[in-house]
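My questions all concern the structure below.
Just one protein chain is left out here, and the rest sit where they should.
Per-chain numbering from 1; labels A and B assigned in written order.
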Amino acid sequence: MKTIANFLSERLNVIGAWLLALLWVMPLLYAIWAATHPIEYEANFDIFAPLTTYNFTNAWSQAPFARYLLNTVMMTTMIVISQFILCTFVAFAFARFEFPFKNILFAMVLLQLLIMPDILIVENYKTIRFLGLMDTILAIGLPYMASGFGIFLLRQTFKSIPKELDDAARIDGAGVLRIIWNVYVPLSMPTFVAYGLVSISFHWNNFLWPLIITNSVETRPLTVGLSIFSMSEAGVEWATISAGTLMTTAPLFIAFLIFQRQFIASFMTAGIK
Amino acid sequence: MNKKNNLINVFYLLVPGFVLLISFTHIPAVKTLMNSFYSTAKGRRASKFVGLENYETLWQDATFWKVFSNNIIYALGVIPTSILLSLAMALWVNSKIIGRPFLRFSYFLPTVLPLIAVGNIWLFFYAPGFGLIDQIVTSLGFPSLNILGSQESSLFGVMAVGIWKEAGFYMIFYLAGLQAIPPDLKEAAMIEGANKWYIFWRITFPLLTPTTLFVSVNAVINSFRQIDHIVVMTQGGPDYASTLLLYYIYESAFVFWDTAYATTLSVVLILLLCLIAIGQFFVLDKKVHYQ
Partner (left out) sequence: MIKFNFKVVSIFALLFSLNSFSAKSVELEFYFPVAVGGAAASTVEELTNTYMELNPGVTIKPIYAGSYTDATTKAITAAKGGNPPPMAVLIAIDIFKFYDEDLVMPWDDILSAEEKENWVGGFYSAFMKNSQIDGVTYGIPFQRSTPVLYYNKDAFREVGLDPERPPQNWAEQLEYAQKLTKKGSDGNIERYGIRIPTKGFPSWLTSGLIYQNGGQMTNGLGTETFLDTPEVIEAVQYLVDLSEKHKVMRPGTLEWGATPKAFFEGQTAMMWTTTGNLTNVRKNAPFDFGVAMLPAGKSFGAPTGGGNFYIFKGTPADELEATKDFVKWMTAPDQAGVWTMATGYVAPRPDAWETQAMKDYVADFPPALVAKEQLAYADAEFSTYENPKTVKIFNTALENVMSGSISPADAMKQAQIDIDKILKDYR
């Protein structure tokens, strides 16, 4: 009796998991369909519909996507690396040192988490201009590099690391940077991975600030290129949007497929403390 | 290692981060927030000090209250659903289920698709008549739906996209949490004859508490901060039915250029988030130590 129930619940589990996955992958399936078929099949699903590559060539020709992709990769890499460095420093100070005004300073960090950066666009624009950084990839990243979220997360992680470990290192004469690098960073890998993920997905998709602060093909990210297809006065062209989306997200898919094993593994090894 | 040296260390550690924090968040925030006590400056009319008038306007603004309640409904719908789904996804992907790589890929997919593009694909799904959902619904003999075009359903249409976008993202964190649970705990329980539900509720779920807290902080913040899909799909309509607080702020700031009102709204949103989030941090701060 029990085994039958088990068997059934297992089946239901599999069915549920697959149904959800199919639902989740629908937009991608549709994008593939729309991108590979002539425009009259956008809303008509006929297995014998002819295939075409026109949508891809058409979308590709409408904006310099290769360059935009490169810019996006450079931008996210720069932001994430800077965030890692800056937030690690600040978080370490909060986790391991006592100093005056510590609570006030930490409250300032938390406050940043709650302020929507978009609201500060006009003021930040003035600052970037004052610094002479208009239309640079650095300018896209600068307001985001010291991240309250990252500081908070890393501080939590650092606090959970036994203090004896760095005392041991100190006795060996290691400086603060060495202790961070040799003791804290390796033990906090999962936090770095998780935070890196949050950050990449945010900056990969960010649109308004990059649009405003950049003017050149050499600096603009993918989202600016993709926006050319949406909000159209002439109606939405799903085939072109789909082709554009597929082309620009393909690198991320491929990276995910290749690295998902390592990615999960890094969580796993680091998780067992 | 003496105290003075420590202070010098702290100084070096804090300075780069705080210089950026202060110059790109605190100074502009103070400058901006001051606006909430002034009338909106126009090129031809300087702003003047109005005290709390903007806050009074807000209090009497029926649209604000509508938007506010929309956002509460949105949060109540999206947060629990996406967290539950993400937990289920993580459990599935972590088990020996058929087609694991495909499932993992599918669940994670929305995270890498920019909403500015995918919003349009959802627009197609929702389109009345030729849209995918309507094609299915009408072929089953039900009446045609105009999901985004009617006041009763447009918020729910937007919520579904929010859940779709978020759940797979949170799954990653649960997956990490699950894989950190030592397998011998479960095996011991199995030997004692505990069933799966019992194991889940008594062992797995409690051990995932830090993850759940982390995910819920994220979910709360996101439910107040994600509006890309609204910009693309409904522009907040019809009649503000799918407008969320941040979209209302965005509209006040960048469509109406009513900076005074936009910052007044921001102050309220920030206070609201403070109330929710600080509470959560408080819990998170305490819980994290047990490991």
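We adopt the following convention: contacts are C-beta pairs under 8 Å (C-beta built on N, C-alpha and C of every residue); 3 or more make two chains touch, one makes a residue touch a chain.
Keep in mind that this is a model prediction, so the values were computed, not measured.
Chemist: Would you mind spotting which of A:Leu28, A:Leu69, A:Cys87 or A:Ile121 touches the chain that isn't drawn?
Modeler: Once the missing chain is taken into account, the touching residue is A:Ile121.
Chemist: At which residues does subunit A meet the chain that is not included here?
Modeler: Per the touch rule, subunit A residues meeting the hidden chain are 39-40, 42-44, 58-59, 61-63, 74, 78, 81-82, 85, 121-122, 125-126, 129, 133-138, 175-177, 208, 211-212, 215-216, 218-219, 224, 227-238, 240.
Chemist: Going by the touch rule given at the top, which residues of subunit B touch the chain that is not shown?
Modeler: The list for subunit B reads 5, 8-9, 12-13, 42-44, 120, 123-124, 127-131, 138, 141, 143-144, 146, 148-151, 234-235, 237-240, 251, 254-258.
The criterion applied here is as follows: only the chains that are shown with their structure count from here on.
Chemist: Taking each chain's centre as the mean position of its Cα atoms, how many Å separate subunit A from subunit B?
Modeler: Going by mean C-alpha positions, subunit A sits 15 Å from subunit B.
Chemist: What residues of subunit A sit close enough to touch subunit B in their complex?
Modeler: Within the complex, subunit A contacts subunit B at residues 9, 13-14, 16-18, 20-22, 24-28, 30-31, 34, 42-43, 86-87, 89-90, 92-93, 97-99, 105, 108-124, 127, 142-143, 145-146, 148, 151-153, 156, 159-160, 170, 176, 190, 193-194, 197-198, 201, 204-205, 207-208, 222-223, 226-227, 229-231, 236, 238, 241-242, 244-245, 248-249, 252-253, 256-257, 260, 264, 267-268, 271-273.
Chemist: What does subunit B use to touch subunit A in their complex?
Modeler: Counting only subunit B, the residues touching subunit A are 1, 6-7, 9-10, 12-14, 16-29, 31-32, 85, 88-89, 92, 95, 97-99, 101-125, 130-132, 135, 164, 167-169, 172-173, 175-177, 179-180, 182, 196, 214, 218, 221, 225, 228, 232, 246, 249-250, 253-254, 259, 262-263, 266, 269-270, 273-274, 277-278, 281, 284-285, 288-289, 291.
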